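For this depiction, one protein chain was excluded, whereas all remaining protein chains were kept in their positions.
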Amino acid sequence: MILAPLIVLVPFAAALAGLAVGRNRLAAGRVAVIGTGLAMALAVAAAVVVWVGGPSVDEWGTIPTGWIPISVATRADGLGVTIAIMVTVVAFAVQVYSTAYMHDEPRYGSFAALISLFTAAMLLVVLADDLVVLLIGWEVMGMCSALLIGHHWERPEARSAAVKAFVVTRLGDVGMLAGIIVLADLTGSFRISALESSAVTSVTLTVGLVLVLCGVVGKSAQVPLHVWLPDAMAGPTPVSALIHAATMVAAGVFLVARLNAVYALSPVALAVLAVVASVTMVFTALAALAQDDYKRVLAWSTSSQLAYMLGALAVGGYSAGLFHLLSHAAFKALLFLGAGAIAHAVGTTMLSGMGGLRRRMPLTYTVSTLGFAALVGLPPLAGFFSKDSVLSAAEDAAVHGGPTPGWAAWLVLLAGLVTVLLTAAYAARAWLLAFRGPPHWGTAETGVARSHPALVPHDPPPAMRTPLVILAVPTVLLGVLAFVPSVVSGMLDPGDATAAEAGGISIHLGTAALSLVLVGVGAFAAFAEWAQLGRRDPAAALGSFRPLLADGLGVDRLYDSLVVRPLVGLSRLVVAGDRDVVHAYVRGAGRAARALGALPHAAQVGRVQRYVTAVLAFVVVLALAGAGAALW
Amino acid sequence: MRLAFPLVVSALLFSLGVFGVLVRRNAVLVLMSVELMLNAANLNLVAFDAWWSDALHSGQVLTLFVITIAAAEVGLGLAIVLLVFRNRGTSDLDDLGLLDESAEQEALPDDWLDMDGAGRVAPGREAAS
Partner (left out) sequence: MNGVELAFVLLGAVALGSGFLVVTTTRIVHAALWLAVCLGAVAACFLLLTAELLAWVQVLIYVGAVVVLVLFALMLTRAPIGPAPGAPRRRVLLAAGVAAATGAVLLLTALAGLGDEVIDLEGAEVGGAEAIGSALFRAWVLPFEALSVLLLAALVGAIVLSRGRPDEDGR
């Protein structure tokens, strides 16, 4: 279907056009919005074609490599087009939002163009049928993400966050590349369709799949490669909303879902994924409890929710995991755009600089409340249905068996329940500190004077308000999909016969009730502490654990001492070696040349008589030689 | 007369002239030593002319030419020496080292290839020749 490459090429063209007109803010904004809007329309059209007519796989050309050729192939199936719609909708909302949010910021033109390029890369990942083509889109996404994080490169924290994001995800991508090569060697082709049809359970397959998981862990910010996501919040808020909430980090989840049929053949790989997901869920939720920055709370929360999705996929809950992906995209992007509105209003994203915004910013308050409610999983919002479908899938796998070993499924279930409690706690804390309680904006803590004329917080301008409202709709209504599981399965159909039996969405009332109870406990704990402390930060109850949790349990420091310092020391060693060993040869060569040159130099001192002496002496020698030759 | 006599005298005179050219410090004295050498050559030419009994007297005629040329050369040479004396204030060859190249290039410092901490070649080194 020609629509598939078009969907990729339109935002790419918008990126190029955006770079060309970059200096003209108005033109750049228009190009970006129109490009993304057009891509959205094309995605919807493609979805209709696929849902009605069935999936299609097309090859547009091959690139010979000397080994296995890379085929430029696209695959338009239920999974692909659904995610494509999600990506383009969120991207469109973010582009519209950015025209207002980035109004006074420098380099808006390149910003919008990079977001268009990113959209094109993500769509390439979603619609590719060849693992190398997918990898290309994957890496371009990583590059755009790093460039966008570092948009405010005047600030050192933005610069270092961009480098950190790039390096950490790259680290995972090395494993992923190795995995792709192993898988290609196994099946003789880079095509995903070839992989699906010819893969059989084997150790090599497991090794390849686990290596691919390295890339997933890096991109989706799971433990141990999660460290880049909280720091990536140094980028502008629309970037956080699009890339680090809804789309790029979801690419890891998408990849596992895309290869679902293959992963089902390797229980070991799934068990590894389950363990990683479980650990991440709890770990990152704990860290979110102690953060001081609103956006960082949301970042750690993203890692935690992504772990939910990966956990669902690990236990065979294909549709559940993807359902949670969709609903998370909606409510997390909503929360981030709301954070942007707050930052626009009070000048900071620190929780200590907010408070009492309920009356001043009613619209933002309303949509953010809906977002938080979806995050913790309150009915009838989408988050409730999606999260509980994940928990139910885990329960099914634990009790009735699935592609994962039983212990892994139980682990996911338990971790999921614990995380429900923790999620409720940190979400309630963030909501209370930002919107309720006494106002702290305009105080010395935020560094912005209360007398600042523009600093009476108010709801954002229309260009920022509209996307908030748009995203609130799926946040609320997406839950209705839970009632039509067959539709969901059809939507997400990966177009392969063997995966047609992938689990649909089912919700067990017992698990749902348990999770609601846990939500109540967590939220109540946060609320009670808040009230007891006189409406102050309930995280103080964590006592001495707080700094440790806020620091991400010291993982950054661990990496610093394990990796960064030895590397820096090694590089200093190399520099010293270069200077003292290699350069010594160079200098020595120079000195030797000089010394050698001093010898004939003595003949060039400009004393004429010395020259004549030399000439005459040589003539005499010649004459003697001639005479000698003549005599003999 | 045996031919050997003039030849010996001229050879010895020539070597005396060579010695003078190489050893004398004053430029004028060097030119004088050159005259000695030329005279030795002239003596040689005349001796051979007498030995050959040349009908064209080529030896003697050539000697005439040599004398003329030597006169011209010494005139010009002394003019140059005077000019040099005017410019440099000395006619001592040991003080006239204009062709001397030994002091022109200063040595590069030993650490000119080193980088400072930020990865730049040590500043100021680019100025050394």
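In this document, chain identifiers A and B correspond to the written order of the chains, with residue numbering beginning at 1 in each.
Operating definition for what follows: a contact is a pair of C-beta atoms (placed from the backbone, for glycine too) under 8 Å apart; a residue touches a chain by one contact, two chains touch by 3 or more.
All of these numbers come straight from a predicted model, not from anything done at the bench.
Mapped onto chain A, contacts with the missing chain fall at residues 609, 613, 616-617, 619-620, 623-624, 627. With the whole complex as reference, residues 1-9, 11-20, 22-29, 31-33, 35-36, 39, 42-43, 46-47, 49-51, 53, 56-58, 60-61, 63-65, 67-76, 78-83, 85-86, 91, 94 of chain B touch the missing chain.
Following the convention adopted for this analysis, only the chains that are shown with their structure count from here on.
A straight line joining the Cα centres of chain A and chain B is 83 Å long. In the complex of the two chains, the chain A residues touching chain B come out as 575, 579, 583, 586-587, 590, 594, 601, 604-609, 612-613, 616. Partner chain A is touched in their complex by these residues of chain B: 18, 21-24, 30, 93-94, 96-102, 107-108, 110, 113-115.
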